[in-house]
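If you scroll down you'll find the structure; I have some questions about it.
The complex is shown incomplete by one protein chain, all other protein chains being positioned as in the whole.
Letters A, B and C mark the chains as written, and numbering starts fresh at 1 in each.
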Amino acid sequence: MALKTAEEYKQSLRKMRPNVHKFGQVIEDVTTHPATRSTVEGHAQIYALQKDPEYQDMVTTASHLTGDRISRYLSIIENVDDMVANCRMKRLMFNLTGTCTGGRCVGWTCINAMWATTHDMDKELGTDYHERLKKWLLEAQKKDIAISGALTDPKGDRTKSASQQDDPDMNLHLMDKRDDGIVVKGAKVMICGVAASNEIFILPGAGYKEPEGDWAIAFVIPRDTEGLTIVETRRPSDTREEEEGFDIPVKKGGITQAYLFFENVFIPKERVFMCGEYKYSLAAVLNFIMAYRTAIGACVAGQGDVKVGAAMLMARANGLASKVFSDKLTRMVINNETTFGMGIAAATLGRKHPSGVWQPNPLLANVNKVHVATLPYENSVLAQDIAGGIGETGCMPSWVDFEDEKYGYLVKKYLKAKSSAEARTRAARLIEWLTIGAGVPGCMHGGGSPDGAKLVIRLHAKLEDKAELARKLAGIEEEMPEPEKKKR
Amino acid sequence: MALKTAEEYKQSLRKMRPNVHKFGQVIEDVTTHPATRSTVEGHAQIYALQKDPEYQDMVTTASHLTGDRISRYLSIIENVDDMVANCRMKRLMFNLTGTCTGGRCVGWTCINAMWATTHDMDKELGTDYHERLKKWLLEAQKKDIAISGALTDPKGDRTKSASQQDDPDMNLHLMDKRDDGIVVKGAKVMICGVAASNEIFILPGAGYKEPEGDWAIAFVIPRDTEGLTIVETRRPSDTREEEEGFDIPVKKGGITQAYLFFENVFIPKERVFMCGEYKYSLAAVLNFIMAYRTAIGACVAGQGDVKVGAAMLMARANGLASKVFSDKLTRMVINNETTFGMGIAAATLGRKHPSGVWQPNPLLANVNKVHVATLPYENSVLAQDIAGGIGETGCMPSWVDFEDEKYGYLVKKYLKAKSSAEARTRAARLIEWLTIGAGVPGCMHGGGSPDGAKLVIRLHAKLEDKAELARKLAGIEEEMPEPEKKKR
Amino acid sequence: MALKTAEEYKQSLRKMRPNVHKFGQVIEDVTTHPATRSTVEGHAQIYALQKDPEYQDMVTTASHLTGDRISRYLSIIENVDDMVANCRMKRLMFNLTGTCTGGRCVGWTCINAMWATTHDMDKELGTDYHERLKKWLLEAQKKDIAISGALTDPKGDRTKSASQQDDPDMNLHLMDKRDDGIVVKGAKVMICGVAASNEIFILPGAGYKEPEGDWAIAFVIPRDTEGLTIVETRRPSDTREEEEGFDIPVKKGGITQAYLFFENVFIPKERVFMCGEYKYSLAAVLNFIMAYRTAIGACVAGQGDVKVGAAMLMARANGLASKVFSDKLTRMVINNETTFGMGIAAATLGRKHPSGVWQPNPLLANVNKVHVATLPYENSVLAQDIAGGIGETGCMPSWVDFEDEKYGYLVKKYLKAKSSAEARTRAARLIEWLTIGAGVPGCMHGGGSPDGAKLVIRLHAKLEDKAELARKLAGIEEEMPEPEKKKR
Partner (left out) sequence: MALKTAEEYKQSLRKMRPNVHKFGQVIEDVTTHPATRSTVEGHAQIYALQKDPEYQDMVTTASHLTGDRISRYLSIIENVDDMVANCRMKRLMFNLTGTCTGGRCVGWTCINAMWATTHDMDKELGTDYHERLKKWLLEAQKKDIAISGALTDPKGDRTKSASQQDDPDMNLHLMDKRDDGIVVKGAKVMICGVAASNEIFILPGAGYKEPEGDWAIAFVIPRDTEGLTIVETRRPSDTREEEEGFDIPVKKGGITQAYLFFENVFIPKERVFMCGEYKYSLAAVLNFIMAYRTAIGACVAGQGDVKVGAAMLMARANGLASKVFSDKLTRMVINNETTFGMGIAAATLGRKHPSGVWQPNPLLANVNKVHVATLPYENSVLAQDIAGGIGETGCMPSWVDFEDEKYGYLVKKYLKAKSSAEARTRAARLIEWLTIGAGVPGCMHGGGSPDGAKLVIRLHAKLEDKAELARKLAGIEEEMPEPEKKKR
């Protein structure tokens, strides 16, 4: 089967069992329902680009399994170039949708993380997970499906491990192991883009220890699997998506983040890629975050590009040359290129895993995650600074008031500046949407928290080597070990 | 008449002509309509505190005109203590409402700015503006009214002055001068708290030059004056205010920001405090911003206190001691005390204007404004950092889903951590409301832009003196003047 | 006796026993020796200002004991105005000397700290320390002496308390208690300005507990007391002070920091203000740091003024208008006014101690200390940024080369830009001196470390109150206490 068109992709979504809910109601058709259509439109753009001569090389590649042209989101990342292409594609998608198309990139990263992890498991444990994954992937490539990914468990009391929780369901876990598959219970929360996906790739949410064998599970399921209930979260200004007009000015992009409730869901054996091998759960997660934190810098750079552009539009709408804000715009560009560049660096200094997957440098990838958790905020502040009060909190009458019969003419008269009232309003609403509205992605904790990244940084920082460097350089002959732990 | 109670205050609002609109409809009763009731409740707390033994000294003072106990918001600020009390009261109000009660403090600052400006005008020009203002103020104190204030004009093309605009209405201006008063046309935009106020104090929005005599006008009007149409802006997540439940968890506080359209509005003579004296328009604005930028640091500190508390609650809800986030909480405290403290410093190093008004130090007040435009953002980022993904973008199902008959039990089961699901959700929604929701005030441009503040800083920085200090210290004997402007 | 002149002050130093050393040699005359003359000149300016009509009100005040005009450095700080004057005077002294005149302000702060502490001790313990201190102070005021102050002990292993150290001398302590006085042993390190002082005020370096009674001592001694050996530290580029020319361009200011070795030094009873009362050692230190950290922001602001000026001179020397660097200069001004202003705020929100001493607000004072540990560095970076490569590391040939017979003409030819070679070189050397040379004071740890300040901030931050505010605002009814400490 060939690469899908945008329309074929939407068709595939329409055929699925409705199990996504919001505001107490089931969403019958995710492609038209106001709560999900924007994100579906965002994801549909990826399919459209597959047929677009200008972009198809960026969003498709050759399958290393069949040689066929496939979506890059379904490919194995084999070298620096692939990883750089990952970054570029993500930046492009944020450029074109203004926000996150998380219904594909997380799933993609899960595939790659498990490609390496199952390879190691099979080799060391004699399991056949890698072969299962390969079969499933061949099919996925053939059907050109959209696959989201899910890691985050509800977790309950953060000071307790999965097996210590009062309620074992606080982390998704095995309920039953049968000949033909497994039964699982629990939840995954804050999961991006499931409404726009055909399948969901599930990874264990943490590195589990021996008592947590039942929690060490990985698998992939159709989004509309029996027993899976999905509830979408409500995000800033999300009800505007249900309205007419341009109070949300972006129509071809949007975010959804869902809670996935698994009530004794059955997963067929051939879709299970880890089941009890707790020792590999940490590797699965690390293999995921290395790649994810490499590319996430390109995401926020891509949105940062739009913030730069939106700020320029606001300045112009007010009659001001963007040169007036030259320093601020330059600072925004620096921030964007820093998160983008650090990903490129992590890709470049990676290494080849025996399974064939290219794994980025963990130190640089995690340094990038820390930047991703701070620099986009600075860019939002700068964009609001340039935009003026009107952009800061979207401080304008609503579209309904803009078009009001009685006083709409006044709203328009006074919103006009150098540009038309509509252009100025749309630009201001774009700033609002990007910085304090429905377009803000979870860049602080998406792909894990910055504090978690700092732990990995310390792990890879080789601090002791640096102390040795300094000791030799200073001509100190005595040993200077870390003081023993003091007892109080 | 005595100090009003909260209920009397609301009664006074209910008696007014409905001229506030939102979403294409007029708001019949601002005290009950979902778009305005929260901000009215916030302002009503001020009246309630007037009767509260714990707080009455903070929110009331003795009138310097009559000696009667009056609302501090209707007082003339006569010394350092008054200005410090101003800061403390603003911090308190943000503590109690979580956000801005802008329907009183801007008006208060306008009164004080014009107290000084009219004094100078009368002395130098022989006008009687000061006396008019005094009479009006006596009445205002007697009636204990809430007075908002308005400075910002639509401004049109920012590179053109008021008189150069294609449309003269881009800045509020005089249309007609009659024996009994004046007629004005134009608009004031992004005006805080008018829905919660009885009257509105209008200041010229800029320092006008000779051709802009018609724009140099100041006056005070009842909010429901004939010819004045008010349209409320739509802010982030504002439609949640129309819903049941706790998706907006704060009920006793809220913001409104309005566009005020003046269609040939008549202002009686005794309410006019400037009319054509363009030379005094800059002084009016500067007298305003000195005081306003002094106290605004206390506002953001007050909201910052709530951010600190909300972040602590989120940590605890997750089972974590706030000690885990000690460094981040300390940084937030430092930020809060910095904006609060700089205001205290500006107050302390002020001077007495001949009219009796205490005027804060302009250099320090404007340095504070720059901090106010940056540090609250850092606090929001830190609060989101501590709160985890759930707080960052309010990433939870809606209250409707929380209470849903079919799957609400699942939502509750998985939102529970150390605290109950409801407590955790409310805390997370509070973080969202404070950092990316309806509770975010316009701290970047409120009270003027940081770039504007920097201009004033340079004006007062005595840079040449500093160059001289350095020259003498370095033993340089030759003069080192600023290079003459180069011609290319 | 009247206020001393600069010359009388220097005379008083010359009369003292030489016990200050550097580079293996005793300094016979601190007023002429290259290692100490600059700092003496700096301190002498204070005496000169006492006679200068323009400045005398800033550097002198009326004794609250006698009503006589005395040096402000020997006064008791009784109210906000006194504390503000403290800040202003410190800023002035940094303006005039380019750096720290630490031989007076630490001692002054010690006097005030012990004024309050001895008052409390006498009241609660029935001792007569306060009376002793008053007698000594009367004499000090009469003789108009310069008094430095010393707190920092060598401390040895930082994880052990004074009484746990292998060597008890690691913190200055009591060796013997006699009828007529006490004998002490140990050291005080990194003490500023002792070379320029007549006496030294010694405070305990930490809050001591019961086993550390012998370490809880406070007293004042002539700098040339028997048994006290003083060794000056070597600071960046200090040997330049021994050279001719302008490689150090500042002649009327300089720093010394000394190690004070006490080898069984006898202190007469009437000069002892604490001896064994360990419970008051923390109060003594806190009373010190509150005042010290209030005013230290003015110090760095004063040096920051000079950095601003020096950067302007460098720009002009290169032919550039300082307007080119407008944003950077404004940022520097903001930093200066922030540390200055936070001190004013701490002063304003202080309280009167029963002894009559005005004690600044501890929260704001410590917030200021954190700023003092960061903002001056930012100013140095900005000054270097504006100055160009030549200022960054003082990248010019030496004065000897500048004046060299063979090639000095080439050095001069190519150092000339818009200004003369000498003016440009002096300005560049001033930048070097201020940012990476002998003029850099210890603003990171002077007055204690920023981490120590953060501890005090947390102590005074009322975090629990803030959590309560947030809980009520969010409508959370359940209690949300701090989680109990987890046992692993």
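Remarks
Criterion: contacts are C-beta pairs under 8 Å (C-beta built on N, C-alpha and C of every residue); 3 or more make two chains touch, one makes a residue touch a chain.
Here the structure is a predicted model, which means the values were calculated and not measured.
Considering the intact complex, the chain excluded from display touches A, B, C. Taking the complete complex into account, C:N318 is the one of C:N318, C:N335, C:T348 or C:N366 that touches the chain left out. Among C:R17, C:R178, C:K352 or C:H445, only C:H445 touches the chain left out of the display. Among A:Q56, A:N95, A:T159 or A:T225, only A:N95 touches the chain left out of the display.
Where subunit B meets the omitted chain, the residues involved are 159, 327, 483, 486.
Counting over the whole complex, subunit A has residues 80, 84, 95-98, 246, 249-253, 305-306, 308-310, 312-313, 316-317, 319-323, 326-327, 329-330, 333-334, 337-338, 340-349, 363-364, 367-368, 370-371, 418-420, 422-423, 426-427, 429-430, 454, 457-458, 461, 463, 465-471, 473-478, 480-483, 485 touching the chain that is not drawn.
Residue-level contact of subunit C with the missing chain is found at 21-24, 152, 154-160, 167, 169-170, 187, 189-190, 229, 231-237, 239-240, 247, 257, 259, 261, 263, 318-320, 373-374, 377, 380-381, 384-385, 388-390, 392-398, 400-401, 404, 407, 410-411, 413-418, 432, 436-437, 440-442, 444-446, 449-451.
Going forward, only the chains that are shown with their structure count from here on.
If touching chains are joined by edges, the resulting network of the protein chains shown connects every chain directly with every other. Averaging the CA coordinates per chain and comparing them to the mean over all protein CA atoms picks out B as nearest. A rotation of 180° superposes the C-alpha trace of subunit B on that of subunit C, rounded to the nearest 5. Centroid to centroid, with C-alpha atoms defining each point, subunit A and subunit B lie 38 Å apart. Inter-chain centre distance (subunit A to subunit C, centres taken as mean C-alpha positions): 52 Å.
Of all residues in subunit B, those that touch two or more other chains are 319-320, 418.
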